[in-house]
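One protein chain omitted, others in place.
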Amino acid sequence: MDITIRVAGEAGQGVQTTGTLLAGVCGRLGLHVAATKSYMSRIRGGLNWFDVRLGEAPLCAGRDDADVLVALSEAALDVLGGGVRDGGVALYDGDEAPGAATGVNFTQIARDVAESKVMANTVATGAIFAVCGYDVEKLCDYLREQFADKGEDVAEKNVACARAGAERVGALRGALTGPKATGAPPALMTGAEAIGLAAATAGVKLAAAYPMTPGTGTFTTLASLADDYGIVVEQAEDEIAAVNMLCGATYGGVPAMASTSGGGFALMAEGLSLAGIMELPICIVVAQRPGPATGLPTRTGQQDLQFALRAGHGEFARAVYAPGTVAQCGELTRRALQTAHRFQTPALILTDQFLQDFQTNVDEPDRTYRPIDRCLADDAGKGYKRYAVTDSGVSPRAIPGGDAFVVVDSDSHTDAGKISEDLRGHVAQQDKRMRKAEALADEALAPEYYGPDDAERLLVCWGSTYGPCREAVDANNADRRRKPAAMLHFAQVWPLHVAAARDALGGPDEVYCVEGNQTAQFAALLRECGLLDACALISRYDGMPFTARYILEAM
Amino acid sequence: MDITIRVAGEAGQGVQTTGTLLAGVCGRLGLHVAATKSYMSRIRGGLNWFDVRLGEAPLCAGRDDADVLVALSEAALDVLGGGVRDGGVALYDGDEAPGAATGVNFTQIARDVAESKVMANTVATGAIFAVCGYDVEKLCDYLREQFADKGEDVAEKNVACARAGAERVGALRGALTGPKATGAPPALMTGAEAIGLAAATAGVKLAAAYPMTPGTGTFTTLASLADDYGIVVEQAEDEIAAVNMLCGATYGGVPAMASTSGGGFALMAEGLSLAGIMELPICIVVAQRPGPATGLPTRTGQQDLQFALRAGHGEFARAVYAPGTVAQCGELTRRALQTAHRFQTPALILTDQFLQDFQTNVDEPDRTYRPIDRCLADDAGKGYKRYAVTDSGVSPRAIPGGDAFVVVDSDSHTDAGKISEDLRGHVAQQDKRMRKAEALADEALAPEYYGPDDAERLLVCWGSTYGPCREAVDANNADRRRKPAAMLHFAQVWPLHVAAARDALGGPDEVYCVEGNQTAQFAALLRECGLLDACALISRYDGMPFTARYILEAM
Amino acid sequence: MLYDVAQADTSPAWCPGCGNFGILKAFDAVVEDNAINTRTLVLVSGIGQAAKLPHYPDKPVNVFNGLHGRALPAATGIKLANHDLTVVVTSGDGDMYGEGGNHFIHAARRNIGVKAFVHNNQVYGLTKGQASPTSEAGFTTKIQTHGVTSERFNPLALAICEDVSFVARSFSGDREHLKAMMSAALQYEGFCLLDILQPCVTFNRLNTAKWYKDRVKPVGDAHDPTDRAAALELAFTWGDEIPVGVIYTSERPSFESQQPALEARTLVGSFDR
Partner (left out) sequence: MLYDVAQADTSPAWCPGCGNFGILKAFDAVVEDNAINTRTLVLVSGIGQAAKLPHYPDKPVNVFNGLHGRALPAATGIKLANHDLTVVVTSGDGDMYGEGGNHFIHAARRNIGVKAFVHNNQVYGLTKGQASPTSEAGFTTKIQTHGVTSERFNPLALAICEDVSFVARSFSGDREHLKAMMSAALQYEGFCLLDILQPCVTFNRLNTAKWYKDRVKPVGDAHDPTDRAAALELAFTWGDEIPVGVIYTSERPSFESQQPALEARTLVGSFDR
């Protein structure tokens, strides 16, 4: 049992504020929440929507249609009105609503009740509460708490607005029955925030980035945490500067991270290669959006997998993670940082607009500072050689400022880091570095199998498609007429856990690769790795996220 | 029957001048010449060598060992002395030669004969002529011709030097029997020059690049041809500027080209993606060298294949050529430019230090200006839509300045090129663009099969390994005890001619992939394309080019 | 289910009250008043709110809306391909001075015949309000939580130091002045920098229209724009008074006028020879 409330309107009309308030209070009440954002690349006007899906069990994706549409503009009603399911409710911020919608003039009510246009979002939230049959007083409590530091007046005005909104829906009160609170964890978090928080607690000390949607959310989160965790946050002049700052900072001894999107990542490719040869543990969040070039800057997609796997000239080891859930965003950020430091090589976190903005309940996040192990050699001194040749390929790593002199070079170098054109030494160093790739492969995360053991259909996916695929599996299996299905999700896309993948891929007859791109990039990778011959494809590259329905229909 | 003369010494000692003179005169005499360069990333000192291989039949690779070593420094003798084959000759530029070498003090002779240190290279060439049993007077004729515009005095001094050099080898005169002239085409050309000349004759009008070894040779060639062909040659402030200048110039209506190497190409990845969405026919020469990062800047390798295939965010069509010979450098440059224009999408030419510097006989190159077809729509006018949706995916292309307004955008756009967030329109345009990938695949060059039909062993290769592989095939097949072998060379690595490749790969039992990288990147591509399962690998990544011997020993 | 959002994709995508409107209107008027041949006019931009301008003029024009930060090299390529075209770059401060800073230096050094109209709102608009290279010290944002500490980038000074043909400043709120500056820039052969103060009503609450209006002051007739020292002095003047007008001009020949290959005809004109 779940319902979706879609708040829609122009940028600047309060779509985001209303949605955030609604999601926040519902989380606090113990409802399972999944909020998704759809917006245009503009600051005012256009059509944005914010979906708050509520349920009695964990939710990990959005839906195509909505139960409640709160339209703040006419265009919102025009475009999205058809997406309200039969029996659903459409509210319109105006006195006369076109078509089947009900006019509730949130803005006017806010003006009347509180002499404030901006509180229209509270009015709307009150109205939504009433329509879904929730007790508006619970919303009022939440508002009092939220506005506590803004003074009683502001709080009470908001309370009055909420009540007025609830009242004014009239006959629509209780038109729908919202899911019951089932004690879901009250804290909500987005993917972008989860990455940022995990980075801060894991000890990232320099966040250097250049703003780029949808990577910016993580950068902003790190900025908001900077004072608490002692982080220097610097907006670089461009992405090239950012990646080279990371290289410098990690050389200097602190974990460092950047967030960006495809175009910015493209500019970082040379720096990635630098981290490869210098063996620096830099970490980059690549939040995908549809390309090529500027493409659709505020939409989602999974088109940069193959690019992320090969970006940078020359050959070097890397780890590429692709979290599927908000929780994984946190876990894998920590893991990426730790892996980068253990193996002294770059790690990428491949996410996308959908997951960056996806907001859901999380267990109260552990905010304690618990830095990763930087894996430094503490006994380095005279005669220290930064690139000593070892069996594992990992050389003892020291940082400058101590007893050892630390010499690193982008040229081919000796084991002491000195520039060198010794061809044999070059091979020795190249072999040493590439041995780390083997060790990395041994550590690769096994893909997660979800579904019955005897599934006949398998949805193979990676990254943010976890949620929709998992829901598609559940929906498929709920229907007895359909062949049983399972999901195989890769949260690490490089290196692959070959044995586990082979195992899981061997069973089912029908294998589908679900990917947010046109050329089936992950399927290509599986073929390249000898893991899969042919498979069916379920692809989407229109900029919108997958939903369970989309997948089910394509199966 | 072929011999290799290796001229070696410090940078700045005249290795290059001597080698070039020797190669030049031998070409003029109708000998088959293959000259290769091995040099360090420094301007003076170190150890460079220039191999001139002479034969009675076309030569397409260098050799590991040498018949004649002309050592201009002691280090040259130390390091390369062991590489002189039994019965070979080592000359040393000094009175007393260490070890088995013979001292011929070229420098002193030049001073004595011509009061000029620099003419030591002419003395050395004279000496080489004598050792190989060639008539030094033929060299003298050539010198007179070469120095005609420098005045008789200079010419005659050189002649005197050549004669003196020949004389001073004494008993070594005729120690070896050089191959006979067999009427080989007298003109010599390097890969870098062949690309540059082909670009100029094909109508490249803007060459914008940032210097980077080993790409610079092509840029320099274009600069030298600029006056003859009316080319603007601009050294960009960085590679990002270069690629964006190309985008601007091709939009403006002229073919445009850049040359670079891996690190510079990394910086161009975003611009490549721009050309993808804007559908601009830019052309980039990527001359590979070993990475990661700065790596070995003057050595050779084939490590950037996978990167070149996926560089740039988002999904778009591209063509990637990988010439195997100097002749192919010319042909494929023209083809790359024409393909880029036919399909309005970027084309890459993947070469490397070995091939850029490889110098060999070519049929008198056609220097006439014969511009490619830019495939412009000449009837574009009012209501023109740059991105009209067509079956082929190719839209009629107009350029600004005429009747049509030409609107291009890096954002997702309408068929008229206007920025647009219409998701359906986005898909329509993306589909349109990707249809070109299919057409490109239909046009792909079939790989070249060389060897007997019943070969049991197949050497699969791409790019500059053509020569060594072909020679390895010949050497293999000359030995009756060995299983017959053939070569399958891909001069286009994307898209692949799948049918032809499948056909050729199906036959032989033993398939070897010969690649100048560590991770078998082309083999991975073949696997990805379903063309090859497992295969043996012959790889080299020490910075030196393959030789037939290297391959034979690895087979 | 793919919603048909196209109809909500209204144009221009700017906020009501944004200074960009004033720039667009001035531009339209300049095209109209000077009877500029739009067939040979190319508007080039990068990415940002300002960078959308090329899509919005009244009259149709040729448009190259390229990558963030890369308008200048693209414009350079266009101008070299066909120097008969009038090439105008119209883009934001982040675009031109941040991501595009290196191209700004070198376009100035070349003195390429491109006119750069920079919508300087002292903020990153499209990405929602981060500081730009021209943000004031102390300007706080969600990234610069303790305020900007870096020195404001001084584009005028740099352009003057590199001796470009024309350097001016104007204000989006003064239509007539802005038109005059745009028209003047279009007269010059080499690189022209027109830095346009432009209020961003959404993200820049510091440098508002009023803030600018209270400060802009036309340079007097006494100013000799060929006097580099005087021009630099004006370029450094920023506070209670902000000079607007033609700050600097130079006789240095344009890049394209010194290219042997362009003497007889344009590159595109010589393609078929």
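Letters A, B and C name the chains as they come in the text, with residue numbers starting at 1 for each one.
Just so we're on the same page, contacts are C-beta pairs under 8 Å (C-beta built on N, C-alpha and C of every residue); 3 or more make two chains touch, one makes a residue touch a chain.
This is a predicted model, so every value here is computed, not measured.
Colleague: Have a look at A:92, A:106, A:142 or A:251 and name the one touching the chain we're not showing.
Modeller: Residue touching the chain left out of view: A:251.
Colleague: Taking the entire complex into account, which one of C:51, C:143, C:157 or C:267 touches the absent chain?
Modeller: Of these options, the touching residue for the absent chain is C:157.
Colleague: Any idea which of B:4, B:41 or B:244 touches the chain not displayed?
Modeller: That would be B:41, which touches the missing chain.
Colleague: Can you tell me which of C:25, C:39, C:109 or C:265 touches the chain that was removed from the display?
Modeller: Here the residue in touch with the unshown chain is C:109.
Colleague: Touching the hidden chain in the complete assembly: which of A:151, A:183, A:230 or A:530 does that?
Modeller: That would be A:230, which touches the missing chain.
Colleague: In the complete complex, the non-displayed chain touches which residues of chain B?
Modeller: Chain B touches the chain not shown through residues 10, 12, 40-47, 64-65, 73, 75-76, 78-80, 83, 210-213, 216, 219-220, 223-224, 226-227, 233, 235, 237-238, 263, 293-294, 297, 542, 544, 547, 549-550.
Colleague: Pick out the residues on chain C that sit against the missing chain.
Modeller: 97, 99-102, 105-106, 108-111, 133, 146, 149-154, 157-158, 161-163, 228-229, 232-233, 235-236, 252-253, 255, 258, 260
Colleague: State which residues belonging to chain A touch the missing partner chain.
Modeller: Those residues of chain A that touch the unshown chain are 203, 205-206, 208, 226-227, 230-232, 234, 236-238, 240-242, 244-254, 256, 270-271, 274, 278, 369, 371, 374, 399-403, 405-411, 417-425.
Rule of thumb we're sticking to: only the chains that are shown with their structure count from here on.
Colleague: For chain B and chain C, let me know how many angstrom lie between their CA-based centres, rounded off.
Modeller: 42
Colleague: For chain A and chain C, let me know how many angstrom lie between their CA-based centres, rounded off.
Modeller: The separation of the two C-alpha centroids amounts to 36 Å.
Colleague: I need the residues of chain C touching at least two other chains; which ones are they?
Modeller: 2-5, 9, 13, 47, 67
Colleague: At least two partner chains per residue is the criterion; list those residues in chain A.
Modeller: Each of 40-41, 46, 263, 293-294, 297, 542, 544 in chain A touches at least two other chains.
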